[in-house]
Every structure is written in structure tokens, then in C-alpha cells.
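Single-structure report; data block below.
Heads up, one of the protein chains got dropped from this complex, but the rest are sitting where they should.
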Amino acid sequence: MGSLLRSRLFWGSLAGLALAAAFPLVGGPYTIGVLIPAFYFAVFAMSWDLLFGFAGEVNFGPTFLIGLGAYGAGIVDARYGLGVPLSVAFGTALAVAGGVALALPALRLSGPYFGLVTLVAVLLLQQMVTVFADVSGGEIGLSLPDVLSIDDATNYYFALGFMALSGAALFALSRSPAGLILQACGQDPVEAQALGFNVAKHKLAAFVVSAFFSGLAGALLVFYYGTASPGTFIDIAVGVQIIIAAVLGGRRTIVGAVLGAVFLVVAGEVLRPLGQMSTFAVSAVALAVILLAPAGFLGTLLFRRGAA
Amino acid sequence: MLGLQILIDGFAVSALYGLGAVGFTLIFGVSGVLNLSHGAIMVTAATVAWALAERAGAYGGALGGLASAFLLSFVTYFAVVRPIQRSRSIPSEETEIFVLTGTLLWGIMIQVAIAYLATTSPHTVRPLISGVTVIGGVRTPTNEILTAALCWAAIGALTLLIERTRAGKALLAASVNPRGLTLLGFELERVHLLVWAIYGVLVGVAGVLLGAFLGASSDNVGTLTASAFSIVVLGGLGSVPGSLLAAYCIGYLETLTAYLVSPSLRNIPALILLVAVVWARPQGFLGRR
Amino acid sequence: MTLKLVDPRRAAPVAVPPMLEVEGLTKRFGGLVAVKEMRLAIRPGEIVGLIGPNGSGKSTVMKLVMGILRPNAGRVSVDGVDVAGWPSHRVARHGVGLVFQHSRPLHRQTVGENIVLALLPDSLLRLVADPQVERRARAIAERVGLGAVFDRRPATLPFADLRRLELAKAIARDPKVVLVDEPFAGLTAGEVKDFSALIASFRTENKAVLLVDHNVKGVAALVDRAVAMYLGAFVAEGSAAQVMADPTVRAVYLGGAVQASARREPKARTAGPPLLAVEGVSVFYGKAQALDAVDLQVREGEFVSVVGLNGAGKTTLFNAISGLVPHTGSITFGGAPLAGLSAARIARGGIVQCPETRELFNTMSVRENLDLGGAHLPKSDRARQLDWLLELFPILRSRSAQAAGKMSGGEQQMLAIARALMMKPRLLVLDEPTLGLAPVILEQLGRALEVLRTTTPITVLLGEQNVTFALPHADRVYVLEHARLVWEGPPARFAEEAGRAYL
């Protein structure tokens, strides 16, 4: 506990959170609207970082889990009118099941092979949504009868609170004894096994936790937008953004992913005058960060002496 | 009749898939790089060929497309891949994910630039030969035959290069054992340059042919990269014959599905096959472990 | 099994059953038999050395015991329970610990946290740190000598401390059986003493300890018994002295009795200026020192052998010469410094290395391998050189179209040498050409080297563990031990001055 109070990261995060909480007092309604999805996005990126940075699994398909959560929740709400809480619970459960399904090949395959399976999982999910358009709304998207709230401030604090709680949970997990074991499993499975850790069990758990937060955030985001479409929740481009956010913020930091996600969304807004070229500029900045400061924002701040 | 039609159509599509994937697998075999800007470079070749064709004619356009892919291939290597490989602050076990992320971002930049300069609407390169040829009662665009022939000519040229020239042998040797090649006095750096040059030509030809055969848009970038990636993994990472075999498997599977089941389900069986093969035989058809 | 050869000073009472007992252990990789009917037993409180040269299968045995590999047959019983084929983590939970040679600690965690990791139960639900654990970790750190660096990150530690950390992790698990892979590799003499003391302390805790090493000498002072392996099978067992004296073991390491005199007189040319001059060269792998201020010369036309056991630093020395590893000190070739040249440039300049690992292009044919070797020669030279080499190694002519990887080990070695010779080297660097080869092949290889030496003006730098093979050809011999050159002289004086100390 003492180390927590002495940690720069802890106080920095707290300060960031306080700033974010005070932001609606100064920020315009639009900037608030921009930040709301950014907060959910940050949870996606943090969940991805748990898998990549700690369990050592390169998941090219974060949107497989997110999409299951989002569509799971959206479909039961739109078709059976379950209401927000039950639908979110259902979507999250579906995502967790998807996480387990994804963990099975992960335990067998390595490197690019597992990466490809995750990519294919996304493509298959996208195809399923298109093929079963009667249920899913297909490419057209699914409109929901319910939304979380139409009030920006409510949505903002809900999203901020959700992100803070998820971040705290994921961060605490990563620093806990179980997180230490997970990191050992990700870095050197052979040595971790020789120390008596059941690598399969810990990796499976990491997939479940990552899927839980991805799915939950996906389900909540669906109820913020009030619609679900493959382009918003499943498309590979969305997954790419999440990976870039996590790498930009700093791998293996969990909290860095928040910085990366907020940076991507805010930079996209700031560069909007560039029109279509704003995506170009954001990608170029991200590429430059990867080339020049591969530890990412937070990684560079925290581990300046190259102890990556 | 239907059988022959499937045979012909599948052949051309598969040849195009194969050509696109061969360059991709060659780069991986020799330098261990999975280049995720692959699709973007292909579409650049097609778009440049289309844009130049008006002023420079069909051949001039095709050459221009080829040159643009060649150039971009080197830019990809010098500006993205090599700095990551040489970076001291990237731990060696993470080079792979950094190369993947870096080339992905680079691909997005190219894609956005194409959309900005030439819109997202697909463009078709003027075919070198128009008209149709009837093969056994099946009316086939002559351009389709030409596409298949050019693909195989390019693959044949590559085979000759690898099998018959010293530089080609060195390339092959580098994919088997780069250290051994260094010990024999070959500069690996030059071998890498050579392989990126070959890649540039292959991907350029594939892009221009794709533009003439099916048309290409900046929206296709992701699909093209994903399909090359899948074919290469299916065939066995780094194996050129494996990639060709896989390209034909996927090409025919898709064509069969499109003809016999439904065009809208075209991709699904191939995806399932891919998952099954990766699960049962992760090294792919002809891959080494 | 019988334990006749136990050192009576340290032997535990015979009534105590073995803590670790290995019987009939067999492991095949495809067609290759890596371990064949291996047997081994260690009682509580006993330290046993498992020795064998590179490729003898000793590391495979260790991995089979740990469960990292699954055996094809045989029994591994730990404390009376057969754990053969169990997954690694269950074997570990059952009481087996492994000290890895190359440490890979968690870099973002402190030394303390790394030790804490080893103390944790295999539980998903352990979310809050137990203060008890922290206290134990600190005690273990003190015991292995890491107390002062408890809160530092591994990246800032010297090499020896990283090894201590590995040991600390093994201690933390409190295993009944401890396996230690190359306990002293890369350590200084002082550090070796510390480590020996730490490992010896396991004896009082009644742990069964297995030290895996290249040679008996390194572990002789520490072990109660040694077991020698060769080509995947049991060779000898007994006290360290007995194993060292065992004729089979001596044959394995030295290639038979050390010949007291070289068959040939030193050439007149040995007096000329050095073709290759190595001065004060040191090499570090990370924090481990692999070569310590080595000075060595090779003159034009000379045949120089560097002998030393596996791990002494021969390969590192050759790689430094070939420009494959960064080093300090200076290396000049034909009077010109090699610093700054690429490895390929050095090879084209005339220093051609035929490495221990051979580095053949396995999927390509014999002929293609040879052609690549001659790629930098003018066409006519290439044809001539090829003809000459096919005469020197006739077997390669008949195998011309075969894939290099499909040939036997001896044939591959000949191909590797021929491929290096295709480059028309001024200096041929031959690293461990005899590794894992049958005696009949050694004879052929020896004849070929003899032909080479007598019919061409070639200069050779040979690295060998097999003294019998290395000496007859040599004009001069260096002995490399623990990263340092310890002896230099003509082969005739080797047996008397360095031979005894060698094994």
C-alpha cells in the first residue's frame, strides 16, 4: 500500500481523473461528446494490453470480443426488449464465451498463426452479421429501443466512471500476485511452468478477463450510440485503432492505453481541418512514435532508462 | 459447361491471388517481415496505372503503376521496416509486433492518401487487350486470359531468377540460413534490397493486373492484405510453391462457392478452411517448422 | 541399480531410497534418438554431476525430468512417484526445481518481486500480496547474496547476480530435487566459490541436486558422484576422479590417449610475420564475459589448434575474428585491422569460418551449397576449385544432387569444409569439426586435413575439444580455459605441460 502512495503513476492517474472529472465545467458540449466514446475505447485498449503486454498474446481481433458484447447486448434488447442491464449482462457473457473460444487456439498456436486465427475470427463474425441480417440488422446496423441517457453530462460521467473502475481493476490485477504470474507466463512459458505455474490456466483467465471488459465496454457503448453496426464495432479498422492506441500509450502499462486512446480520438478532432488527411496525419504521428519512442507515452515516462 | 466455366474463372482469380501472395511470402522467408502495407501498395499500383493511362496510354500507365509499387516497396523498407529492425530500444522478441504495427500504419497512410487523391471509388485499368475469346463454349474476356498468362509469366520469371541466377540462389539460401550466407561473404543487406526490389515488381504487376481484371479501390486495401496473409499462412510461411498451392485452393473454393452456393457466401468456406488448417497443421501446406 | 562407486565420505546411508530415480529414459526426435535408455539416481542430500559434451543429450535428460519434454519411454520417479510425462508445472509442484542457465527475469519488476513470483501459489485468485511472502523473499535474497539489490531492477544487475536470482527462485520453491544447468558458466573464480557454497548448502537441507555440465572438472570439487553421457547414452559413473580416469570418457573428450609427439616438424614459415594477430580481445554476452583479453597469432601457412572444453570460449573467439560478435581489443589480418568491416566483408577478405553448427543450406542440394561458396570467384577458378574439392571429398561427388540436410553428420561436415574451401580462403577457421562424429568419419576427415596441409599453402586455425584430433596436424597449440588462453606451445610439449590439467 505504501508503495502505491509513493507511486508517481498512482498520483498521476488520480490527477488525470480529477482533471477529466472537472472537464465538463470548462469543455464545450461537443468536446464532451468526443471524449465519451474515447473513454470506452480506452477500456478496449486496456483489455487488449492485458492480453498482449501481460499474457504475451498478440490478438489482432479485439473487435471479435467487442463485437460479441455489442451485438449480443444489442440483439437481445432489440428483439426481446430485455432492457439495458440484462442486455448488457447477456452481451458480456457472450463475449466471455468468445474469449474462451479464442483462448483455445492461443494455447496451441504461436506468433503469426494465432494472430491469423484472431483475424479470421473477426472476419467470420462480420460475415455472420451480414448473413444473419434478419436478426443482426446486417450491414444496415441495428437500432436499439433503449439508450443509456441522452444527457451528455450523464453519459460523460458514466463513461468516465466506467473507465476509471475498469482501469483500476485491470491495473490492480496486473500488479497483483496473479498479474505477476501472468506476466511470467507471457514472457517465458517454459520457465513459468518450471516454477510450477499452470500456464494454460493463467492464460485462459487472462482471456476471460480481457473478454469481460471488452464485452462489457462494447455492450455499454452500444447503448450510448443507440445503434450497432459492423463498421463501428467489428470492422478490422476498429481493432487496428485499438492496437495502435495501446502501443502508442505504452505496452504493459494498462493505464498508458487510456492516454493512447484519448490521444487518437482527440488528435482526430484537432486535425479535423485537414479533412480526409487527418487520418493520414494521425497515422503518421503514431508511426513516428513507434519508430522513435517505441515504449510509448507512458512507457517512455516511466521507464526512461531503456528498461523496456 | 458450368464445370469448365468454374475451371477457367477460378484459374485466373487464383493466379492473381498467387502472384499477390508470392511477393508477400518471399519477404517473410528472406527477412522475416510480414508487410501489412501489402494491399495498399497493390492498390497504389492499380490507381497510378489508371491515372496515367489517359495521358500515357495503357502500356505507359501499366509501367507507371509498376514503378510506383517498386518505389513504395523501397520506401516501406527504408522508412518503416529497417528503422524498426535496427532500433535499439525495441527488444528483439518484439520486433515482429512492431513491424506489423508499423507497416499497418504505413498502409493506412497510403490508403488515406489514395482516397484523398483519387476518391474511394474503384478504378479500372484499361485492359491491354479487350474483347472475348470462346474456350469450349465459355465466353472468356481475353483480358482474363492475359491476366492469368501474365501472372504465370511473372511467377515463371521469378522461378528462373531463383533457380538459375547466383543472386536468386543467394536469396533462397538467405531464407534457409542467413548466417551461413554471411559466412560465405554475402552481404545480407544486399540480399534484403534485392528481395524488396523483387517484391516491388511482383506486387506492382499484381496490382496493375488486379486493376485491369477486377478494378481496385482504396477500400479494398484491408481485404487484399488479409487475403495475402491468409494464403501465405495456409501455404506455409515463406514457401513460394506453398503459397501458389494455397492461392489455388482458396481461389477455387471461392469460385465454387460463388457458383454453386451463393456469391454472397463466397469468403466463408475459405475462412473456415483456413482456421481448420491452421489448427490441424499450423505450418501450412508446405511450410517447415 | 548399484552404487558401488560412491565416495564413502559423503554417502548417505544406503538404506535411504533415491529421491530422484531415472530408468530406461528414452527420447526420440523424429528419427533421431536423443536419449537412449538413460539411468540415474540421486539420494536426498547428494550432489550428482551429469556430464557430457555438446550434443550428448544431457540437457535433454534434464528437460525430460522437468517435464519440459515428454519422454517416449522410461520412468522418472521423484520421491517414489513416477512423474514421467507429467506437465512441467505438476512436476514442479511435486518438488522439482530447475535453475536455468540463461536467466530471463521480469524486467519491469524488482529483484524482490521476481523472488516473490517464485513463492506464489499457482492460484488465479491471489490478488493481494501476503506480507509473509515478502519477508520470505527477503530472507532468500539475503541467503543468495542479493539482499543489497532487493529493490533494484534486474537490468541493472551484474551477470553473477542474475544467476543468483535464478538460484533464489529455485530455492523459493523449496524443491526436493534441484536441477542446475551449467552452474558456473560465465562466472569468475570468486563467484564460482560463492556459488559452490550455495549449492553445497542444499546438501544439509537433504535436497537431491543434479548439476549438468560439459565436463567433470568444473563440478569435480562439488559433486559426490558424476555420471557421464555420450551420444544419448550412459557411459560411466563414479567419483569425479574415477569418471575423469574412465577410458571411455577420456576417449570421448580427448579422442583416445593423448599422443605425446606431433608427427611433423614445425615448418620454417612459422617464423614469419603473423597473418592473423589477435590482441587483447574480450567479448561480453550481455553481462557474461565469454572471452578475456586473448592474444593469439597465426602465421602464413601455419596450422594452429586452439583446444579447450565446450564453453571455454573457442567459438566466441572465432566469431570475434569473423566479425560476428562485437568485441574490444584489436584483430588484424595481413597487417590491416578488421575493425568496422562487416562479417561478409571479412569472409570475402580471406578469413573463412567453417562453424561448429555447420550452417549449411539444408533444403538446397550439395552442389548448390558448393556453388554458393564459390559465388565470389571468377568462373574458371570456380570450376577448378570445385573439381579439386570433389577429388578431396569424393563422397560429395556422388551426393551432388542430394539435399544437404538429408545427409549424415559426417557428410555434412565434409560439405561444410568443402563449401568453406570453395572460397579459396587465406585463413580457414575450423570450429569443432569432430563434434558428434563417429571414429571412422574422424579418420577420413583427418586424412583430408592432412592432404590439405601438405598439398596447399593454406593457413588453418582449428578449434577442438578432441585433442587427439587437434594435435597431429598442428604446428602450434593454444589451450583456452574459462575465456582465457592458459597455455601455448608446440604439440610435442602438450601432454607433459597441459595434458593432465586438461580434463
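Annotations for the structure displayed:
Labels A, B and C are assigned to the chains in the order they are written; within every chain, residues are numbered from 1.
FYI, a contact is a pair of C-beta atoms (placed from the backbone, for glycine too) under 8 Å apart; a residue touches a chain by one contact, two chains touch by 3 or more.
Quick note on the criterion: contacts and distances are computed from a predicted model.
For the omitted chain of this complex, the UniProt record lists the protein as "ABC transporter substrate-binding protein", which is one of "Multisubunit sodium/proton antiporter MrpC subunit", "NADH-quinone oxidoreductase subunit L", "ABC transporter substrate-binding protein" or "Nitric oxide reductase subunit B".
Interchain touches from the omitted chain, evaluated on the whole complex, reach A, B. In the complete complex, the residue from A:Y30, A:Y80 or A:F132 that touches the missing chain is A:Y30.
For the chain left out of this panel, the touching residue among A:G81, A:G111, A:G161 or A:G275 is A:G275.
Across B:G168, B:G215, B:P241 or B:P269, the residue that sits in touch with the chain not pictured is B:G215.
If you put the hidden chain back, the residue from B:E54, B:E93 or B:E163 that touches it is B:E54. Touching the missing chain, out of B:Q5, B:Q85 or B:T159, is residue B:Q5.
Contacts to the hidden chain, counted on chain A, fall at residues 28-30, 33-34, 37, 130, 133, 138-141, 143, 147, 150, 152, 225-227, 229, 231-232, 272, 275-276. The missing chain lies against chain B, touching residues 2, 5, 9, 13, 50, 53-54, 115-116, 119-127, 130-132, 139-141, 143-144, 214-215, 217-218, 220, 223, 254-255, 258-259, 263-264, 266-267.
Here is the rule we use: only the chains that are shown with their structure count from here on.
Averaged C-alpha coordinates put the centre of chain B at 44 Å from the centre of chain C.
In this assembly, the C-alpha centroid of chain A lies 46 Å from the C-alpha centroid of chain C.
Note on chain placement: the centre of chain A and the centre of chain B lie 31 Å apart, centres being C-alpha means. Annotation for chain A: residues 306, 308 touch two or more other chains.
Counting partner chains per residue, chain C shows two or more touched chains at no residue at all.
Contact residues of chain A toward chain B in the complex are 52, 58, 105, 108-109, 111-113, 115-117, 119-120, 123-124, 127, 130-131, 236-237, 240, 243-244, 247, 251, 275-277, 279-280, 283-284, 286-287, 290-291, 293-295, 306, 308.
Within the complex, the chain A residues that touch chain C are 172-173, 176-178, 180-181, 183-184, 187-188, 190-199, 201-202, 205, 252, 303, 305-308. By the touch criterion given at the top, residues 66-68, 87-89, 92-93, 97-98, 100, 104, 106-109, 113, 116-118, 120, 122-130, 133, 153, 155-156, 169, 173 of chain C touch chain A in their complex.
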